[in-house]
Each structure stands twice: as C-alpha cells, then as structure tokens.
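The complex appears here without one of its protein chains, the remainder shown in place.
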C-alpha cells in the first residue's frame, strides 16, 4: 500500500522569541511514528521570498502529495486552520533578514487570493471532537505566514501539481506555555496537545 | 523532619460542564508523590454555604498547616493566584443546589474583604520562571469560588488558627483543552502544565 | 465643477437587533450637507443575493462614481475599512429571509477574492488623525456583509465600470452605545463620531 508523502514545514524563531512554537511541534512530530505517512520536514526562514525559495526547493526534492506549512500565531487560543492566503505583504515588524515590505503584492499581477487546499471545516471538527481547541481562520495575516500560504498555493497552480492533485495548506498554532509565561494574558496550548493535533491532521490528510 | 500538612480542595463540576478542571488537577496531583508534604484532598460541592461546611469539617479533621482551595475560571488564560475574597455572594447562575443569591453578604456583619494568606507575587514569579502562564488576580468573582475564599479566611481568623499560623488561599485554573474545545475562542491550559503548576505551588508552601 | 456621485448603502436591522448601526449612520449623513458630493442612499436587505440585486439596481439608476457600502460589526471597537471580500457564504445565523448558506461560493467559478477599491490605509490614517478610532480589516467575515463586498467588486469588473473607474468598497461600523448597553463588555462608537467618520471618508473619496 502506498504511503502519503507529506512535506511538513515550520519557521525559525523570529522577532524576540527564542523559539518558534510551530517548529517545536514539527520537530516533535517528525521524531514520532506516523502510520501510512512518509514524512519530510523542512525548516523555513522567516524571510519574505527566501521562505518561498526554500519551500519550492523542498517540494522539488520531496515530490509530496501534501504540503503542510505551520506557523506560530502568538495571541490565538486554538489551532487555527487557515482558509485563504492573500496577495499582499504588509509587515509591522522586520522579517529575519530585516525586510519590512508595506502593502507590496507577493506575486505581481497575481490573483487577490488563493483558497487553502485543506478540508478546513472537517479538520476543525475532528480536532474539537478529539478535545483540542481548534478554529477556522479567514485571515492568515500579512506577514511571512500569509506570504508562504499564498506563495505555496500559487506554486501549486502549476499543471504538474494540479494533475497530481497535490494538496497544500497552512495551520497556525498558539504560543507554547513557556512563551505565554513571558507574555501576560496571552493564551497558549500545551506541547502535548499541539503534537496530538498535528498527528490527527496528518492522519486526516492521508490518501 | 516534619512534613507540611496540606488540605487541598477542588469543586465538583457545575453548570453545564461535565468536568471541573480544578478537581481534575487536584486528583492527579493527589495521586503523585510530593516530597515533604502530607497531602489531604477534599472535594467541595459548588454550593453556597454547604461548601464552607464541608471545608470547615475537613479542616477540623486534617488539622492542616496549609489550606489551598482550587477553582475553575473558564475564560482565564493563566493559573491565577487570588489576592482577596470579598463578603458578597452574587450569582449569575444557580449553584449546584439551585441557589442563586444576589448581593447577599457571606458573613453578616463581616469585614468587606480578607486578603489571601498566600505569597501571591512570589508564586506568580515562580510559576512564570518555570514556564507556566501565571498571574495574580484582584477579584475571585462573586460565585462559589469567592464564597469559599472569603469563608476560609474568615474561619482562619479564629485564635487557634492564628496561633498555629495556618495559611489559606485560593487559586483559579483555566479550562482544560477538552473544555476549551467546546467553547470557541476560549483559552485553556494543558493538564500536564496545570499539574506541574500545582506541584510547584505546593512545594513553595512547604514550611 | 463636477460633484462626485456617491451611492451609499446600509443594511436593514438583522437577527435580534431593532436597529442597524450602519443604516442609522447612513441616514444621518444623508440628511446633512456634503460639499462637492451628490449623495444617493439605498437600504439593502440583509439577505444573500437579494442584497446584490438591490445594489445592482441602485447602481444602474444612480450611475455613481463611488459605491460605498456600510455594515454593522457588533464587537468591533473601531471604524474598520475592509480590504478584501472572499467568494464564500458561510452563515452562522439565518439572514432576514431565513437562508443560511454554509460554505457556498457567492459566484460559481469566481475568483477566490477581490480587493476593495478604497484607499484603505489612507482612510485609516485620516480617521485616526481626526481622533476617530479606525483600523483596516483583512476579513469582512462570511455573512451578508462580505457577500455584498465580494458581489460589488465582482460587478465592478464589468468593462463599463472599469472604464469609468468606479470605486467600490465596504466599511464596518461598531455598535452604537444604545446597542452595546444591551451587550455587556462589547465596545461601541458614538453616533456623533460615526457620522463624523463617514463624512470624512466621503470627503476623502471626492474626485
């Protein structure tokens, strides 16, 4: 039986945070066993455009059935499955290369937005039924996370990926408890719950 | 060497919640080993006045050095160490016996408030340093949690307890993840983090 | 000198609210004098698709230079200038005709999203400089407000409107104080401030 090839990505830490919750979770899931899944992990720099170069390169190498990118959304209380990426970079803080684009399209002449390829509602339902706080999100923001979601879905428009039916999408995770401990009145989700959530999502995306 | 006698309490589930996060955590901590602590656990009914009768009875039996009461505060994002209990019951929902007092003093003629006996700021600092979201709280609300905090501190005014220096206080815990999964956009804290937090608090309260 | 023809719309009240803040503000602005603007006002039913029929009909009659649609966003704290409308209806409550579409495209085969035609950032800056809380918004939701924003921008893709450079967009307003008074812990904005905000926006959109 065929295993589903999954390319799973997370970002490096950014701004003043020593860790990135998404990357922490990605690593922990990668170290575990996932029935029916051939998992490939890639760290992506929190840098406009370079992030997409790294992602495109990984996709060429891995030839995945599913590309799932994870990012950290400090301040959110639940695993949030993004619905849509929009064609605009607008950074309130510099990225890890010091770039801070304001109101700049990601792809000149590209469409305003692309829908995520994930079964958003179904994933939210599965996670909630498993006792994990989850929500669907209608905006992935306008920093590098949205940049990667839009860029990924733009890339997957290529005929080769459309033919193969490659699925792409983006999920935001809250702070880990140790991050929230430094940001008063900010929600978090435990490492154990995040890992369980990501494993459930991957299982749901198996072909 | 003397072990510190601790009476640890949690409430039974109330309103439409099948579990009470505080009681879940209390039970799990009770099942573990705590160096230097002689731990006694008591469930308290989420009922005005009956809760205090049960608490007083347990205090008489256990003769504790420390009385630590835990309650659930759905909607809060961190372990919150209460500073003060106030002399007023004002229930927006009925308690588990169907009582719903509105603007009624807990102790007729009692002082407006009692300070908690816990080292609030120190506990918050310890928890945060251990990577657990924690905050101090200046209001325990006006439902059964505040009722128990005020009633406990009132009880501990008795000369016998003052002489022995019995310490009392109240801590609110957020929802567990499985509870937040049913309440969209509500923060939670993982069971593992809550248990670790309570163990750290108990350790800090050792004589 | 030519006056700018503006079609200004607001919705009828919906759900359990006796008034709609957007329509209240639209009416009050319509009753005032606006230098250089030829203002036409249209109430739009809070009904999927019928709303767009009414809007299209008004556009044909008015032949406006600018189409500005206002909606109420209970819970938001500031005038919010929407950036983008997405091609999906997903109603958590029924519209005023009892319809409740779930995950249904607005325009079958239409693009995922359209950008608003408003100078979003400039409007936010102007309002803030005038002392009015304002923000840009990256999601107009997925009820009738987003439906009208997406439908409007889809309509304005027609060559005739593109040639004339007709500008369209959507603005959400918070509750009025009398609405927030019935929804505890919900922000509002005063009628006077909303009217002043809308007049400033209209002035900024003059040709």
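The letters A, B and C name the chains in turn, as written, and every chain counts its residues from 1.
Basically, a residue touches a chain if its C-beta (ideal position, glycine included) is under 8 Å from a C-beta of that chain, and two chains touch if they have at least 3 such contacts.
Just so you know, these numbers come straight off a predicted model, no measurement behind them.
*Asks:* So which of the visible chains would the left-out chain be touching?
*Replies:* B, C
*Asks:* For the chain that's not shown, point to the residue among C:54, C:77 or C:104 touching it.
*Replies:* C:77
*Asks:* Determine which one of B:10, B:74, B:101 or B:141 touches the chain that has been left out.
*Replies:* B:141
*Asks:* Just the residue numbers, please: which parts of chain C touch the chain that's not shown?
*Replies:* 77-78, 127-135, 177-178, 180-182, 184-193
*Asks:* For review purposes, identify every residue of chain B that touches the missing chain, sorted by number.
*Replies:* The list for chain B reads 83-84, 86, 88, 103, 111-115, 121, 138-139, 141-142.
One rule holds for everything that comes next: only the chains that are shown with their structure count from here on.
*Asks:* Which word fits the touch map of the chains here: line, ring, star, complete or other?
*Replies:* line
*Asks:* Quick check for the class: compute each chain's Cα centroid; which one is farthest from the centroid of chain B?
*Replies:* C
*Asks:* Between chain B and chain C, what distance separates the C-alpha centroids? Give it in angstrom.
*Replies:* It comes to 48 Å between the two C-alpha centres.
*Asks:* Distance between chain A and chain B based on Cα centroids, please, to the nearest Å.
*Replies:* 39
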